[in-house]
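Of the protein chains in this complex, one is absent; all others appear in place.
This part shows chain A:
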Amino acid sequence: MQLDQLYQEIILDHYKRPHGRGLRDADDPGDQVAEAHHVNPTCGDEVTVRVATDGTVLHDISYDGMGCSISQASASVLHELLRGRGAGEAFEVHEAFVELMSGRGQVTPDEDVLGDGVAFAGVARYPARVKCALLPWMAFKDAAARAGVGVSPEVKA
């Protein structure tokens, strides 16, 4: 088992220097803002993801949390990938990420869609860590739904 498959430089980078961390209020007072707090009961990792949207574009995705490098880096990548995107497009990325993580290492990720998210391909080989990577993405899905934008299909990690 190659540890550097799991802890790719990109993941460690996002973990040590997270992008867009911290919960923020909406810039545009007309935006719907909602958040979701998810916990991984097996390890105690926690993340809160907040979505600000006008119903079409996800103006901001902010987050805060505590947990392992995988869950925290995943939140940073989520922010980077989906912030400022149209809702429909964001959910395509969401779906691709979930598919990658549910693929037991058999799915080849598309870098054009997933950007830095491709670094998580190795995590999919570690069943115990898939939940860590998915934690912020599941919280995002709930937060977006609460803010009134559509959701991608149910996933069982």
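The working rule: a contact is a pair of C-beta atoms (placed from the backbone, for glycine too) under 8 Å apart; a residue touches a chain by one contact, two chains touch by 3 or more; residues count from 1.
Methods note: contacts and distances are computed from a predicted model.
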> Can you pick, from "Tripartite tricarboxylate transporter family receptor", "ABC-type dipeptide/oligopeptide/nickel transport system ATPase subunit", "cysteine desulfurase" or "Alpha-L-glutamate ligase-like protein", the UniProt name of the chain not shown?
Replying inline: "cysteine desulfurase"
> Given the contact definition stated above, which residue among A:Q32, A:S69 or A:S102 touches the chain not shown here?
Replying inline: A:S69
> Out of A:H14, A:H94 or A:R129, which touches the unshown chain?
Replying inline: A:R129
>> I need the residue numbers on chain A that touch the omitted chain, in ascending order.
In response: 1, 3, 6-7, 12, 42-46, 66-70, 72, 126, 129, 132
